[in-house]
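Below are the structure tokens for one structure; questions will follow.
Left out: one protein chain. Kept in place: all the others.
We call the chains A, B, C, D and E, going by the order they appear; numbering starts again at 1 in every chain.
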Amino acid sequence: MYIDNITNAQRAEVLTAALPYIKKYYGKIVVVKYGGNAMINEDLKQQVMEDIVLLWLIGVKIVLVHGGGPEINDLMNKLGKKPQFVDGLRVTDKETVDIVQMVLAGKVNKTLVNLLEMKGGKAMGISGMDGCLIEAKPKNEKLGFVGEITKVNIEPVTDLLEKGYIPVISTIGCDKKGNTYNINGDTAAAYIAGAMNAEKLFMMTDIDGILRDKDDPSTIIPHLTVSEAKQLYNEGIVSGGMIPKVDCCIEAIHKGVKNVTIMDGRVPHSILMELLTDEGAGTMVVGD
Amino acid sequence: MYIDNITNAQRAEVLTAALPYIKKYYGKIVVVKYGGNAMINEDLKQQVMEDIVLLWLIGVKIVLVHGGGPEINDLMNKLGKKPQFVDGLRVTDKETVDIVQMVLAGKVNKTLVNLLEMKGGKAMGISGMDGCLIEAKPKNEKLGFVGEITKVNIEPVTDLLEKGYIPVISTIGCDKKGNTYNINGDTAAAYIAGAMNAEKLFMMTDIDGILRDKDDPSTIIPHLTVSEAKQLYNEGIVSGGMIPKVDCCIEAIHKGVKNVTIMDGRVPHSILMELLTDEGAGTMVVGD
Amino acid sequence: MYIDNITNAQRAEVLTAALPYIKKYYGKIVVVKYGGNAMINEDLKQQVMEDIVLLWLIGVKIVLVHGGGPEINDLMNKLGKKPQFVDGLRVTDKETVDIVQMVLAGKVNKTLVNLLEMKGGKAMGISGMDGCLIEAKPKNEKLGFVGEITKVNIEPVTDLLEKGYIPVISTIGCDKKGNTYNINGDTAAAYIAGAMNAEKLFMMTDIDGILRDKDDPSTIIPHLTVSEAKQLYNEGIVSGGMIPKVDCCIEAIHKGVKNVTIMDGRVPHSILMELLTDEGAGTMVVGD
Amino acid sequence: MYIDNITNAQRAEVLTAALPYIKKYYGKIVVVKYGGNAMINEDLKQQVMEDIVLLWLIGVKIVLVHGGGPEINDLMNKLGKKPQFVDGLRVTDKETVDIVQMVLAGKVNKTLVNLLEMKGGKAMGISGMDGCLIEAKPKNEKLGFVGEITKVNIEPVTDLLEKGYIPVISTIGCDKKGNTYNINGDTAAAYIAGAMNAEKLFMMTDIDGILRDKDDPSTIIPHLTVSEAKQLYNEGIVSGGMIPKVDCCIEAIHKGVKNVTIMDGRVPHSILMELLTDEGAGTMVVGD
Amino acid sequence: MYIDNITNAQRAEVLTAALPYIKKYYGKIVVVKYGGNAMINEDLKQQVMEDIVLLWLIGVKIVLVHGGGPEINDLMNKLGKKPQFVDGLRVTDKETVDIVQMVLAGKVNKTLVNLLEMKGGKAMGISGMDGCLIEAKPKNEKLGFVGEITKVNIEPVTDLLEKGYIPVISTIGCDKKGNTYNINGDTAAAYIAGAMNAEKLFMMTDIDGILRDKDDPSTIIPHLTVSEAKQLYNEGIVSGGMIPKVDCCIEAIHKGVKNVTIMDGRVPHSILMELLTDEGAGTMVVGD
Partner (left out) sequence: MYIDNITNAQRAEVLTAALPYIKKYYGKIVVVKYGGNAMINEDLKQQVMEDIVLLWLIGVKIVLVHGGGPEINDLMNKLGKKPQFVDGLRVTDKETVDIVQMVLAGKVNKTLVNLLEMKGGKAMGISGMDGCLIEAKPKNEKLGFVGEITKVNIEPVTDLLEKGYIPVISTIGCDKKGNTYNINGDTAAAYIAGAMNAEKLFMMTDIDGILRDKDDPSTIIPHLTVSEAKQLYNEGIVSGGMIPKVDCCIEAIHKGVKNVTIMDGRVPHSILMELLTDEGAGTMVVGD
């Protein structure tokens, strides 16, 4: 490993240098929306899990919210499911939502739990169906089981935190009629973090953050207020796929999160660096 | 419904007649191994869920352990997986154990959770991987990921009970290397019930119980001690598929369960009848 | 018993049919003012006690408030006490209030406690003197120790509930000078239920409920708001002995009870039927 | 009052002189069997109540067990009940035990509770029927409802102590068939104190203590071991009415009480003097 | 001792006479600012400690705040420190504040703790530096380390009370830069008592209380409101050294103390007499 040339004395210095940051986040709630490359690349995945367990050990109340990455597509392909679209959006029929449920709550969720346990953490994996965590309704009848969140019952998450677990959450929703819904992961993370008045929400992406010139990483905007973010829509700087991402940040702030960071999940240990050093990564959005 | 002709006065009588049974199980741990027809037939499934929620409401600490029923086979078929056997036992390769994990922890588990919530319960679905509940090792190297339980960490289950949830458990196991194992559901239920010193373990089956003459339901043996059960092996009365089932009962008693009932899951509300009336169902096994 | 012809399967159906009602009252406070025929008729008494214990077992926080029935008169007769009246009201001298205290707190209270224990409950009997539960002053100097409630200290009742007992309360009051007062049972029940913001108060009587035509049980009014009840005074439908009874209902609502039911104690298991089935009994009064 | 000539400075000295005694009994369980003259004489009664409340306030866990004094006889006389005897013992028929229950649990108990409350204490009065505190069976079939204790369920008493009350206990017993029994007060106190491993049991009597020469108070024996006490039976020094009293002391020690004092209830504030000064009163019995 | 001629019966009377006062202060917070003669005279010191332990034993939550008496001067003299003054106030250089810290937190504090332990109490000695109890800044740059309180963090005191200790507090302050400050003891006591909403603050002094004619003890003013106290400034009755003392009383009332007594520490057991008898000592100041 490339830290082999660091002496133990230097290691100790590094650890004590983290003191004020550890103190700052001790006992605070931090929600991580995990996805993208950091979920596919095996090294990055291992590092994210290490970061989560470290934060858990030093007293941060960490919650991991995950989407499904490409594994849903994989299983759909294997099962020969052909995508159908209405108004440009994918139709999620019963069979598809079953696949989503199996991949998210069965495969991805449990694999993450197992990784966290192997790193020394104590994790429990749940979905939006457990304890009716995420209640939903159809977003649009034509789209089938694509869900819009109607209510978040945060008790299952706080119960697990009280018992000392790292809650790992699959973003599927349920309703009182027994239906399951596919829920957008970023939105779910924003709702959950908001309901818990989280100190911080990390939105892991595969971009550097918000760039003033999207082709020049040096133009990254490190810090934004909600008002400034809205202004960026008008200026066309936030556009395309960034719009729903930034919408989620703003929604999270409105629902009670202290600050949200759109973070580059491709950078090793980006969570730790953001929380425990003076070098922020990506773009942080805060209230006005 | 066929109780329409029962007056409310009679209903009240029935309720108060259940008093001594309610009192007996109040605050006690009861583990239900759910499977077979009761998991396939929609009416039976609804009734089992009603029974579980009722018991939970009247103060029984109920734990639901489930297998996967035919849904694992369904998905394997759809994915074109061909069964392979070694010494007459199915080889479970990595792909197969992934399917098992997805179906059990993703599909069946969450569907049961949702049903319990719809009936008015508060449920949380976990697997043997959450909080390292079930640790396992390969039973036989040739069989791949067929697991033998090495350790049960019961804390996740007791944590959920303390927080007021009905724990719903998928019987997959894990090890410290990140492997997942397919675990026999009856065995897992016996280990879990034993680790909790459960008052009672229900083994739901599609048979009447243990019959002295397997073709004559009237020869059912309602009550057996462990010694008597062992004697039945010698007499050939317990044979074939019944052997592992009765083995599990004996194992559960040895591990600390007060009594185990092999119960006919095809009978509506068989759990309630066994617990709350004077009419036992199936065969009860107790220590000597 | 007349439920002998009900099968165990039907019993199970009846039990699960009670599920939504059990859920509704789980953890809620229900106060029962017990009196009249249901206190004299041995069968009815047994059934009321069974109902109370059942409700207690399924998690209702039940409080039993009782008067003295005819036993006070019995002892007075035996002791040769002659009734005296002022303005048509019975004068309660020191000797009489001692008799009331002995019969209520000594005889009736302890006998009810014992019955509840025999049915499987855990009960503790107290009076308005214990923990200064009911403080009173003379209602009218000429009447002696007939008391008017000045204060209810509800702590003794909540202490017993917290410790898991069914509180059984004799309605006698005390003051800071060491006097004991005879307190009207209905009024005491209304004050106690109000102080606890009870979910429900049952007023057990020997009538069907409030009838529009007092000679025709089919004219029963099943549901009344406080305003509607007041209107019935004007219409003369609530009159005579019903006036103080309905006054108590209204008082209870004003003091914080969610709803009050004037219930026919002559009907077997009337409490259970009201709480656990869809068939209400008597007349329910609620706030506007 | 005869302490009018004591200055406040002296009062303060007296209070601080009690310091080591207060410290010794802080948080300890002390059971007082209250009876005899101290229950009849109004001044003595007031002083006992003051002593109890003072001990309660300074952190002693005090439990008051009372008999009925002459009030049972009073009511029996008024009701024209004639005593019947078998083998020299009073026959207690159903009517008599009802009278006992009414006088003890209804009259004496509540009056003591009220006195304690007036002195500033927080008291709750229960009987051996509440929470099945005292279970009993007939001592001798010919005697009717004279009870022999079969079991003491101490939970109701500890529950009240935990909630901060002074438990006041009437010594009547119950069985599972609904019968009530008249229980000897000294025996009940010994059983209750034993079940709680009380630090001290006071047996209040109308004698000086155990005298070597029963006509000479100066021959009082201040301190006895159980063995020495048994020796006194042989010597005839413990005889007649003293025998059951001393039996109770020995029984209490055997059941777990640290020490028992046979105390002269005719001496004002005898409890306080025994506990808070260096002047013991009566005869103290301890284990060998 | 001069109470030798008091009988044990009289002692018991005295103890029970204290009942209403004990009841009044049970569980209440009482802060004692200890200083003056009562700290120098060995007999008085012993008596104050006895009073404190007695109050602690009878359930008062007592907090002892102390200054340093003449011991600071002693050590300064021994070390040859010469006093310097600016504007008539003593300059406290680094060396002096070190001496103050050593004498207060090292000598006086621990000696008091030891005395309380010897009397049977359970005490823990802390200073304004522990848990940042007293944060301060320089009162006047020219005076060096004479501190003005900027913040009181009362948590260390409540933590010790919860754990059952008598907190003994040295009045030195700290800041975030590592400086120590000499804090006026009366002011610190007023701030601490205020932050705890104490029931009572005792200001121990070497005067009788506030006298209308300072040469005539019989003109003591036993009771004052804050407004009346302020009026006394104008009348010149509060003047000289009394001004800061009375300022502290008023400050304490404003910060939330129920009442403050300026008490004559030269009178033996003055605290007990004030709290547990009907004879108030000194001058009590209350809100308007």
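Here is the rule we use: a contact is a pair of C-beta atoms (placed from the backbone, for glycine too) under 8 Å apart; a residue touches a chain by one contact, two chains touch by 3 or more.
None of the values given here were measured: they were computed from a predicted structure.
J.: Thinking of the complex as a whole, which visible chains are touched by the chain that is not shown?
T.: Output: missing chain touches A, E.
J.: Thinking of the whole complex, not just what is shown, which of A:20, A:70, A:83 or A:178 touches the missing chain?
T.: A:20
J.: Write down which of A:138, A:268 or A:287 is the residue touching the left-out chain.
T.: Considering the complete complex, A:268 is the one touching the chain left out.
J.: For the chain left off this view, which of E:124, E:248 or E:281 is in contact with it?
T.: E:124
J.: Of A:31, A:53 or A:72, which one is in contact with the hidden chain?
T.: From the options A:31, A:53 or A:72, the contact with the absent chain belongs to A:53.
J.: Residue by residue, what part of subunit A touches the chain that was omitted?
T.: 1-3, 6, 8-20, 22-23, 26, 47, 50-51, 53-54, 57-59, 119-120, 267-269, 272-273, 276-277, 279
J.: Could you please point out the subunit E residues that touch the chain left off the display?
T.: Interface with the chain not displayed, on the subunit E side: 75, 78-79, 98, 101-107, 109-110, 113-115, 117-118, 122-127, 129-132, 156, 159, 162-163, 165, 172, 174, 176-178, 180.
Assume only the chains that are shown with their structure count from here on.
J.: Once the contact rule is applied, which chains count as partners of both subunit A and subunit D?
T.: Touching subunit A as well as subunit D, we find no chain at all.
J.: To the nearest 5 degrees, please report the angle of the rotation taking subunit D's Cα atoms onto subunit E.
T.: 180
J.: Once you find the CA centre of subunit B and the CA centre of subunit D, what distance in Å lies between them?
T.: So the centroids are 55 Å from each other.
J.: Per the centroid of Cα atoms for each chain, what is the distance between subunit A and subunit B, given in Å?
T.: Subunit A and subunit B have C-alpha centres separated by 35 Å.
J.: Which residue numbers or ranges of subunit B touch two or more of the other chains?
T.: Nothing qualifies.
J.: Chain adjacency by touch: line, ring, star, complete or other shape?
T.: Its topology is that of a line.
J.: Please list each pair of chains that are touching.
T.: Once each pair is checked, the touching ones are A-B, B-C, C-D, D-E.
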